[in-house]
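Data first, discussion second: the structure below is written as structure tokens.
What you see is the complex with one protein chain gone and the rest in place.
This part shows chain A:
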């Protein structure tokens, strides 16, 4: 069986796809390490963060390898942008609204308990990977 050598474009697309998979795995491991710091993953957490950063850089550099990968990248980034903005603006607003409502009934003042800025990065990256996977499975439209 003969195989034709891969074109430069095909190699870049494959690099992008492999980086996407590795970035997603690094993201899952990084989240697990964040919530289970006493585990083995907690010990290698800085390494996971570096792996996540490196794979995202590879994804970014190869995002225009092909119009299909560019479309996948666009879907992921645009969804992540909207989710991040909504999360950072609406969650504190909703919490303030509920706290104000509760305070009016109980008389007990409540501060901000949801540290949105702490969760923003996992939410942003998670929504990017979910949208990217969704676009691969269901289409880029």
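Operating definition for what follows: a contact is a pair of C-beta atoms (placed from the backbone, for glycine too) under 8 Å apart; a residue touches a chain by one contact, two chains touch by 3 or more; residues count from 1.
The rule we apply is simple: contacts and distances are computed from a predicted model.
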Candidate names "Transketolase", "Peptide/nickel transport system ATP-binding protein", "ATP synthase subunit a" or "Helix-turn-helix transcriptional regulator"; UniProt protein name, chain not shown: "Helix-turn-helix transcriptional regulator"
Missing-chain contact, candidates A:9, A:61 or A:110, resolves to A:9
Using the document's definition of touch, tell me which of A:18, A:31, A:54 or A:71 contacts the absent chain. A:71
For chain A, which residues lie in contact with the unshown chain of the complex? 4, 7, 9-10, 13, 17, 65-69, 71, 136, 138-141
